[in-house]
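Quick one: the structure is below, questions incoming.
Removed from the display is one protein chain of the complex; every other protein chain stays in position.
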Amino acid sequence: MAGLTQQLWGVEFQSPVLLASGTCGYGQEYAGLIPLDELGGIVTKAVSVEPRPGNPPHRVAETPGGMINAIGLQNVGLERFREEKLPWLAENLDRSHVLVNVVGHTADDFATVVADLDDAEGFLGYEINVSCPNVKGGTLFGTDPEALGELVRRVRGSTDRPVIVKLTPNVPDIAVYARVCEDAGADGLSTINTFPGMLIDVDARRPVIGNLSGGVSGPAILPMGVYLTWQAARAVEIPIIGIGGIRTARDALQYVLAGASLVQVGTALFVDPDVAINVHREISTYLDQQGVARLADLVGALETSGHV
Amino acid sequence: MAGLTQQLWGVEFQSPVLLASGTCGYGQEYAGLIPLDELGGIVTKAVSVEPRPGNPPHRVAETPGGMINAIGLQNVGLERFREEKLPWLAENLDRSHVLVNVVGHTADDFATVVADLDDAEGFLGYEINVSCPNVKGGTLFGTDPEALGELVRRVRGSTDRPVIVKLTPNVPDIAVYARVCEDAGADGLSTINTFPGMLIDVDARRPVIGNLSGGVSGPAILPMGVYLTWQAARAVEIPIIGIGGIRTARDALQYVLAGASLVQVGTALFVDPDVAINVHREISTYLDQQGVARLADLVGALETSGHV
Amino acid sequence: MSAPCRLPARVLSNERAASDTYWLELDAPPIAETAVPGQFVMIGFGLQDLDAPFLPRPFSIGWRGEDGRIGLLVRRFGPGTHRLAALRAGEEVLLLGPLGRGFEWETGRALVCVAGGVGLAPFLFLAPEAIRNGASVSILYGERTGDRVFDPRLVEQLTGVRPDLYTEDGSIGRAGRVIDGIERGTESCLFGCGPTPMLKALERLAREAELSLQVSVEEHMGCGIGTCQGCVVRSSTGDWIKSCTEGPVFRREELAWPD
Partner (left out) sequence: MSAPCRLPARVLSNERAASDTYWLELDAPPIAETAVPGQFVMIGFGLQDLDAPFLPRPFSIGWRGEDGRIGLLVRRFGPGTHRLAALRAGEEVLLLGPLGRGFEWETGRALVCVAGGVGLAPFLFLAPEAIRNGASVSILYGERTGDRVFDPRLVEQLTGVRPDLYTEDGSIGRAGRVIDGIERGTESCLFGCGPTPMLKALERLAREAELSLQVSVEEHMGCGIGTCQGCVVRSSTGDWIKSCTEGPVFRREELAWPD
């Protein structure tokens, strides 16, 4: 059987498949349904210093080949996350890893969350969400190289745990942002977050989404995600987590060939909670069929010679 | 019957529906299939100073809810366009309008095309393609506000015909680019061009597309297109042409409510050449049902009060 | 309340029950065995095809059989429900359920179920269960037009209760709105399921008459199990609360009722 394990950030990931932030809550909700401890890991819903009330409904709606969401980063806040959510993760996840998705309005906010959680148990590191388009100013860090570098340095200085920066897709050249993060000390990148989008109820002449606009996810964004992952991977040495529209092993392997060491599945979970474990199994079967010994051999193995 | 005509740039558009650049050639190819002269108009394949050979195959492939293309702006070049293509358009299109999509490597290139065509017959104005992601450097004008302003001023100075700038979607804030174009004298904006994307043949471990990456179009990008049209429309006074993923009247009306005076259908033509005329008819039926007298009354009529 | 399960379920039958209205029976033993009235399922179409619709769709459990069948009352609306209406016996869908919090009642109470349109569904399930528990059940069932009425004899067959029928066009049953049929000043428990305007009117009535009321609400959903926070409604304390796990059934005091 092919080896699907990946050695990253000083630990072993038993599977390359993680659950994406915002689509698996704090893990607990999916506990009976998904064998969480057999996965690579989960990324929590964004955690901010204060609890966030979030946006008015509708918060989700279907779009062609995907969905749009504007949750508004509703979350329980740092304190309840630490007291109520982390202990469950510490207790129940043994072999899979937890990344805490962190969000804030200022670099201080981010640093506060990181500093406060850092000595707690139950997680491996942080995924810094600089790219959520749903909260006012939320794109700021993710689309401003200077602010981004500053933020990553701040967070880097507040922890020795792995710091993974989750990039926003709506930039002209993601390589620039990838390098900024690497230079500022990031240990990895997650590519990509959702695309800003809007859906209009033509009869009501109103936006379907309470927040007017939201983030588009799902299969519709797969080719964009693969492209941006490839662009980022060519720009930096740090490992990359590929995200966007994954629903099959072949989708995941596109990200891997483009340069991702791990992948996350998000929206597809809503359609089928088994998707994560199925993707894992199908990757394994595929590697065996192809005679590939280790998944690691495929990371960034895209062949482009003979192409333009 | 509701009025679907729009008065723009000193002329009347009998229909708000146009065919998008690159999806209807130079019109002639669809002549027997689509009642071109009943539409709002067509936008030609990009015209550059010299003929362009274009990219190697595969040039097109299917993606979830859409397609990816990397034609590489293959076109007959300015001279043959003027000699062979424009005369056909001048002769055969009476009531619908032609926009010539212009592309180049330098501001000079653009100005040369415009200056050379300007006294020819058979078209209304120009759609300046600053956003094609397929040719190296092709995103330059579209993602660099300064270069964009410069380019638009150059083109503006070379013609009295309407100059419409077609914006690229992969920018953090399209309003900035919209305003730059307006300030530089553009008469209108087209939103949006395709999203950079990549598709990988997992078995071959190669990009499916000969050019490695290409532009994603089709229903998958509809919510992004509506959002970006809304953002652009709020930033400027000049009219906007909404583009991206349109296949039904309701799709088109989303763009109209978001602020577009006209729309273009592209990829959907490949699925059904009747799409353009069907969208026109269904808009008409819809307006009648809703008791809306003129389509113009819906332009930008999105109601957002009571939302966040 | 037992843990939900994921279950590819075979369509046993799918019959047109009225205009745009279908009675869909699925083979889903684990759900049939544990569900309580007011709970729902998410129906998805899987990831193999990229067919629309993409997101799963929520439906009240409208009935359960001893043999593991569940019945859903589906009204055609958009692409998801059109797809469901077109299902044929033998096809498969992906179920997640049972989900959410159902209706609650004390034995011996008189339950008045107020159903607007396919809001009838949960009460088809509730009525026989409640009657078995010793409650007395009446059903007020309203539709806009007569052609959309789910046959009252079928309702009686499934529940043992003959519904009081109202149509706005007056073509069958009494002319008027279902809400008109509620006797104020009763000691009964009101249960409501239907369009928001109906629920609002019901709430006003219950508030004024100081009646106990539980309603089943409908909001767009992503996951159905509490992870995505997509399905919130405003609580009486001003918070956004998840209708998929804290609801879909709420006591009227739990919710904010803006005009």
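As written, the chain order gives the labels A, B and C, with residue 1 at the start of each chain.
We adopt the following convention: contacts are C-beta pairs under 8 Å (C-beta built on N, C-alpha and C of every residue); 3 or more make two chains touch, one makes a residue touch a chain.
Just so we're clear, the structure is a prediction, and the values are computed from it rather than from any experiment.
**Student:** Pick out which of B:Pro16, B:Gly40 or B:Gly65 touches the chain that's been left out of the picture.
**Tutor:** Answer from the full complex: B:Gly65 touches the omitted chain.
**Student:** Among B:Asp272, B:Asp288 or B:Glu303, exactly one should touch the missing chain; which is it?
**Tutor:** B:Asp272
**Student:** Touching the absent chain: which residues on chain B qualify?
**Tutor:** Where chain B meets the chain not shown: residues 22-25, 29-30, 32-33, 45, 53-54, 56-62, 64-67, 69, 71, 74, 218-219, 247-248, 267-275.
The definition used in the following text is that only the chains that are shown with their structure count from here on.
**Student:** What is the set of chains touching both chain B and chain C?
**Tutor:** Of all the chains present, those in contact with both chain B and chain C are A.
**Student:** If you average the Cα atoms per chain, which one ends up farthest from chain B?
**Tutor:** C
**Student:** Any idea which chain sits dead centre by C-alpha averages?
**Tutor:** Centroid comparison flags A as closest.
**Student:** Just how far, in Å, is the C-alpha centre of chain B from the one of chain A?
**Tutor:** Averaging C-alpha atoms per chain gives centres 33 Å apart.
**Student:** Give me the residue numbers in chain C that touch at least two other chains, ranges are fine.
**Tutor:** 50
**Student:** Could you check chain B for residues that touch two or more other chains and list them?
**Tutor:** 64-65
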